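Every protein chain but one is kept in place in this view of the complex.
The block that comes next holds chain A.
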Amino acid sequence: MADLTTDFLGIKSPNPFWLASAPPTDKEVNVRRAFEAGWGGVVWKTLGAEGPPVVNVNGPRYGAIYGADRRLLGLNNIELITDRPLQVNLDEMARVKADYPDRALIASIMVPCDEASWKAILPRVAETGCDGIELNFGCPHGMAERGMGSAVGQVPEYIEMVTRWCKMYYDKPVIVKLTPNITDIRGPAKAAKNGGADAVSLINTINSITSVDLDLFAPEPTIDGKGTHGGYCGPAVKPIALNMVAEIARDPATHSLPISGIGGITTWRDAAEFMVMGAGNVQVCTAAMTYGFKVVQEMIRGLSHWMDEKGYTSTADFVGKGVPNVTDWQYLNLNYVAKARISQEDCIKCGRCYAACEDTSHQAIWMHEGRTFEVNDAECVACNLCVDVCPVENCITMERLAPGTVDPRTGRTVPAEYGNWTTHPNNPMAKAAE
């Protein structure tokens, strides 16, 4: 069993799996249970400024998207930050940290966007002995209406300013949690870095309406006939989060900035993918909310098993390993030519590849007598749609045409050398090959 001990910003935890700031980390009682269940760290549910705490709605605060058999694929919430008094949270954090010194404990904070507010809360947070802070610039509902959360996260100047205050009044690591509700994630990431952030964490939840009640004609979750957009999370957001992590990891301006990956992580594989794309550790919320704390056991065993198979002894061995392979479209090798291949042995003759290719792709699959399906190389563009819709895994594969063979679709010989759009004759901006 490979050792999963992770060092993130000098904060050690027995594994890279942290619970994200959310209901699972709202109280001492659940955080203790989380640690007992094996979680490597927690980011405490976001703290607000001293004074009367925020109030939550008293009706439903979650909406959901399901796959087969009511498998939860996406969750949406309209919950705010912690609705318990600041001092209660701080006292609990101090007790928990004292009892679990080997686990990471991070305080998530969201206070108004003025220096005094941050200056006031940071020393009190520091007193708890927690390992660092995370600035919640992500919450997309409720708090944003009050000029906090994603209202800050959407303005890079504010991010930079607040981060700078935090670095000034707090001496342990500062993580900036980013909102995905922007057009280019690299802007906020650069701002955090410029403000002196030790790391960014992403993503927070995505603005969303999960569904509409067709009798009430109102968004769900519906409270007394009305609904509001909430924050979307869970397996459905993973692809969006992964891209944002990769974008930050590969941008030269932010390349060295540590990342805590968040968004839809449900299994060891999801975690490994985020880490390969540059995340030094990961945070999880919805998977724990769906299956309970025990779900981390699968992640721990799974990641360790995979590392053994790969011969890795430390998570550092593979963090960021895939980043160099994320590139721009223009640098993809246009001389790589593939064709779809259908394994007649595995095919169950459902005809979905045919319907997909014939109706919506390149009319490159023949349906022969007796429902046998065959790819017509003279039309196949290797788009992969048939692979994606085939219900049998690995029944359709993509086979590369060897250099030197003729592509029946274009009639051209497949070149051996790499060639991309930047040098392609059809590109008006092409630079002549040297």
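Just so it is clear, contacts are C-beta pairs under 8 Å (C-beta built on N, C-alpha and C of every residue); 3 or more make two chains touch, one makes a residue touch a chain; residues count from 1.
Quick note on the criterion: contacts and distances are computed from a predicted model.
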Out of "NAD(P)-dependent oxidoreductase", "ABC transporter ATP-binding protein", "Sarcosine oxidase, gamma subunit family protein" or "Phenylalanine--tRNA ligase beta subunit", the chain not pictured bears the UniProt name "NAD(P)-dependent oxidoreductase"
Pick out which of A:Ala120, A:Val212 or A:Cys350 touches the chain that's been left out of the picture.
-> A:Cys350
Residue, one of A:Ala68, A:Ala402 or A:Ala416, that touches the chain absent here | A:Ala68
Of A:Pro391, A:Gly411 or A:Pro425, the one touching the omitted chain in the full complex | A:Pro391
Residue-wise, where is chain A in contact with the chain that is not depicted?
-> 68-70, 348-352, 354-355, 367, 371, 391-392
